[in-house]
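Please read the structure below before turning to the comments.
For this depiction, one protein chain was excluded, whereas all remaining protein chains were kept in their positions.
Then we have subunit A:
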């Protein structure tokens, strides 16, 4: 009898948690925590009115039974869904949005500035190639003894913002941040060539200056070519090339000095 009474007490104490648990029925994980914390808080309840809610004891039994179960089923359900979906999942690269064929196409467009650019290739915002090129620039700078990763990231971020503002002002259809970042990142590839040559010989002479100027011209020419073909600003290619040249000139300053 005393055991049964104690059993009653436990159930009675858990009554205080039932109302909260009814509301939080859907939050499976936190429920058990709530249960545990509330039980410890209500541990000192006076057992005076223990016999009153007898019908609630039955419902509490039902509730506790039901409450404990869902904490386990979602986990098992999710395991089941993973096991089922593994065959139906798209391949990892496709899911991440990395398309090697497109990346290669865009790289070739940048490397060959004399080839007329296709305006539609910049419709998708692809930031993988640019990230790889920024990392490559940082790595080649590291090989030359300069740890300037922060400068590279900062200058590319601010440059993207500035170019985005300027292009929105100068073109009739607007551009998105992603498109600008993507184009500017792809055209950073010749700068990687410059910084890798900085590893071999110092660029602070006349030859280095000429090489830097040539690379800046190459970068800004291909960037302006892609922008003007994507935004239908044919006559203004030079006007877009100049700010790009200033931006890539900053990168060249970073590389040379």
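Rule of thumb we're sticking to: a contact is a pair of C-beta atoms (placed from the backbone, for glycine too) under 8 Å apart; a residue touches a chain by one contact, two chains touch by 3 or more; residues count from 1.
Note that contacts and distances are computed from a predicted model.
Its UniProt record calls the unshown chain "Protein YIPF3", which is the correct pick from "DDB1- and CUL4-associated factor 13", "Nucleolar protein 11 isoform X3", "Protein YIPF3" or "Cell cycle control protein". For the chain missing from the display, the contacting residue among A:128, A:168 or A:197 is A:168, taking the whole complex into account.
Residues of subunit A in contact with the chain left out of this view: 165-166, 168-170, 204-206, 235-236, 238-239, 242-243, 246, 249-250, 253, 257.
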